[in-house]
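All protein chains of the complex are present and in place, except for one that has been dropped.
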Amino acid sequence: MKDELKPRIVKGPDGIEFEVDPLRDYYCEASPSVHPPVYVKIVEDFFNWARSESLWILGFGTGCGAIEMRPLMTPRFDAYRFGVQWRPTPRQANLLMISGYLSTKTLKRAIRSYEQMQSPKYVVGLGSCTINGGMYWDSYNTIKKLDEYLPVDLYIVGCMPRPEALLQGFEDLKQIIRAGKAEGANQYAEKFEWYKANQKKVIHDWDMPDYNW
Amino acid sequence: MVQDLSDRSQYPARNRDGTLDVDLTSGKYLKLWQGPNHPGITGNMSVELTVCGDEVVEGKTHVGYLHRGFEKLMERRTFIQCFPIVCRICVPEPDFNEYCYAAAVEELAGVEIPEQAKWIRTLILEMGRFNSLMMYLGGQSGSLGLGVIGQWTTYVRDLMLDRFEELTGARIYHMFILPGGVRDTLPEGFDARMEETLREAERTMKDVWNVMFQNAVFRKRTIGVGYINPALFDDYGVTGPTARGGGVAKDVRRDQPYLAYPDLEFEVNVARDSDIYSRADVRRRDALQSIDLIRQILAKMPRTGPVMAKMPNMLHWKIPRGETYIRGECSRGEYGFYVVTDGSGYPRRVNVRGPSYTHAMALLERLIVNCNIADVAALLVSLHTYPPEIER
Amino acid sequence: MDFEWIRIPHALLTLLIVFLYGLLLGAVIQKIGARAGRRHGIPFYQNYIDLIKNYALRTTITHGFMFYLGPVFRLTGGVGLLLFVPTIYGVAMHENFSFAGDLILALYFVFFGSLGMALGAGESGHPYAAIGVSRGLSQVTAAELPFAIAVFAVALQYQTLSVTDIVAAQQGSVFNWTVFTNPLAVTAAMMSFLGSMMRPPFDVVLAPQEIPIGPPTEYHSAYLALMQSNRAIFPIAKMVIYMNLFFGGAANWPVFFLKVFLLYLFAAFVGVVFPRFRVEQSVRWFLVWGVPVAVAGLFWV
Partner (left out) sequence: MQDLQTRLAQHTDLGEWTQQRADLAFVTVAREHLHGLLRHLRDHEGFTHLVLLTAVDWLEDGQFQLTYLMNNRAAARDIGVRVLIPREGADMDSIHDLWPTAATYQRELREMFGIDFPGSPRVDEEFILEGWRDMPPYRRDFDTLKYAQEEFAERPGRVSKDPETHMKQKLYPDGA
């Protein structure tokens, strides 16, 4: 654990000393709760349509798949046409693209980013390395099965998946969302203990709260 | 505008062990993370910044987010099994890994590759360099908010990827340069289509020159910013365009020519000022040079003869004990493979020397001090860092 | 002073029209920017969908009381600005709540939103938001200076502080517009216009690369939707002021749409081909180029 995360005595600007336990004081400990669809079906369908037509991707290139993101934003493929946009902060994004293999160090950051996103949120695993490890099946530093750690809505195969495959993947994801089946955030909240246990098994120095808002 | 470099040496004070005395609870300093989840970072790495006002007082590079342990994995694979995974070491310019690995293995095994294969390899490396530089130009202007350049250059890169696809069958990971030669000859009509692509590329480069390099705001943001003292180049192992931007004509293609480079005519591009602008300008001219070199290669290359040397049975290929180092000039600087064999069917040790390894670690940590936070992204991009080659 | 209650629904109608047009215009401008990059860009209805989606998100988290108020203040700034200037000249329905001294109030409202945002973003506790706010406030202040001086010049020129009267004075011929009667003041004001539109070269506040998007870093779902609504209304409201003060106002909706579109296009064109200034560079730019021109405009009168 890093020094700045250990409990310590801090002297405030007014001269009063007090004890700080960063993990408890700076973060909220509440675990996620399930947010089921609450509106009548037609409204929920309408909202699902809006959600599907406005996919905001978190601009977090976790692996080599990030290289095909640039062509997607540019003239040849231009994913903006389909309502896909990139947002720089996890708070405003709905779709986390796990673009390729995840080393355990990145997994930690990906989990944090995922938990900071607002539900309903979706995860797309990109490339064979998220499915079964792909090329790195015997590597000591990459995870082999993404859905053990995050609720994945869709996998796109390939090494690298071509931009056309990604566009098709977006279309498929839209179908899933419109059908109301993309409830990954709720699944994550329901099986929270299981996901956390899996995550903690591979991330050895767990120095963050269990749920990052 | 030149940054004000008046004496800041006492600020913040240093502790006895040389670390900075930064008291975060004082409210004077702020700790910021630029990355890994940050659009201003090149790939998946992060810089831990301690800032005072708008000024960075300390920066630490953190890498390892992309570590897959290639050097370990290759020890468990036979020589031919290593071939498909080496290109994955560096994503934006994968061909250099293939070439360096193949050349190292050939040298240790004593294989001589045919003439035509040499030329095709050179062609692929130049195409890869052009692509990588296009990514760079888009990134550099993007880091300063000029998104439109990125659109144009990525478009040209896509055109060049089409030529790659035609030649090798893949967009990103080509897996074309095998130990012993290359997989195939050029397809029919390749030259004409390549010429078309190159013309389009030249048109775009003209636009890039007008909109990016002649732009008053771009010049204001980059000239004099991110200066590297050329005296530091040897200390920090600076190579490639970063060194050439500071007036040192380091270019492996000229210094220790390999493949078909002795037969090609080109000048080493050099700029003087060693700031972000000169580095960008050197890379722009490198891209134009690549266009010229591709034309030269297509004009001069032999079209007949084999493209693969006679190779032993790959499944039982053993290479006698030895060690070697192969280097090449990739778009970012000196790229090299250090390969050790022990007489078995597996490499004993492979070490990849990527230029980003020295640029983004020790050099960046030094440059980033006293830099404005708004310039950090531009500075980082101007070193042309690709994190996967740092951690592999 | 008797107050006609019918003005309230009329003002709300104006607001609705401006809101819908603002969303549409934002998308169209983005499409034009995309064309410069040889793309098609987002569909023109994309902003409406984004807005619905953001309101439809299921979770929101808060960082405190001011965090709520930030977007509310910002929206108030936009709506207030729009309500107190006459949108369409000479049509009683869209005169809104303009009164004799509304020019001063408008100047205040232009600044109001940024201040509210500063409070809200400060509460979010994210360091990027704090940096963005400090950059934003210094830049907006600097950009406001030439504008304020230009407005003084115009007010002096027409000897009134009422926007309606200023528009009235510009009617008749195109050459009665302030842009021809006092070009210096208008030049200075247009410089400031660039600065307040949050487009390159003056968008370091929201820059995704330099700091991830500044003040709104922590804002999400409904908060963000509120800010998006403001982003539709506020620039239009600001352009209404510019249009009224310098470009002869608009006597009917088509003229209004056209003039607003052209003004927006001006900012977008400059934005597409320029990278960003750093904050201290942009402040210097406004002080060195904007203020002298504005002062010269003052003397022109």
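All chains are identified by letter, namely A, B and C, in their written order; residue positions are counted from 1 within each chain.
By our rule, a contact is a pair of C-beta atoms (placed from the backbone, for glycine too) under 8 Å apart; a residue touches a chain by one contact, two chains touch by 3 or more.
Given the structure is predicted, the values throughout are model-derived calculations rather than measurements.
The chain not displayed here makes contact, within the full complex, with A, B. Across the entire complex, the residue among B:Ile223, B:Val340 or B:Val369 in touch with the chain not shown is B:Val340. Within chain A, the residues in touch with the undisplayed chain are 104-105, 108, 131-133, 137-145, 148, 198, 201-205. Looking at chain B, the residues touching the absent chain are 18, 63-64, 67, 69, 71-73, 75-76, 107, 234-237, 239, 250, 255-256, 322-325, 327, 334, 336, 338, 340, 348-349, 351, 353, 357-358, 361-363, 366, 391.
By definition in this document, only the chains that are shown with their structure count from here on.
Chain-to-chain contact here is organised exhaustively, every possible pair of chains being in touch. Most remote chain with respect to chain C, judged by CA-atom centres, is B. Spacing of chain A relative to chain C, judged by their CA centroids, is 35 angstrom.
With centres set at the average Cα position, the gap from chain B to chain C is 43 Å. Between chain A and chain B the centroid-to-centroid distance comes to 29 Å (mean Cα coordinates, whole Å). The set of chain A residues touching two or more other chains comprises 59, 74-75, 88.
For chain C, residues touching at least two other chains, in rising order: 37-39, 208, 212. Interface residues of chain B facing chain C in the complex, by the touch rule stated above, are 1, 30-32, 38-40, 54, 141-148, 150-152, 155, 211, 215, 217-218, 220-221, 372-377. Interface residues of chain A facing chain C in the complex, by the touch rule stated above, are 35, 46-47, 50-51, 53-54, 56, 59, 74-75, 78, 80-81, 83, 85, 88-89, 91-92, 94, 118-120, 185, 213. Residues 33, 36-39, 127-128, 131, 200-201, 203-204, 207-212, 272-281 of chain C are the ones touching chain B in the complex.
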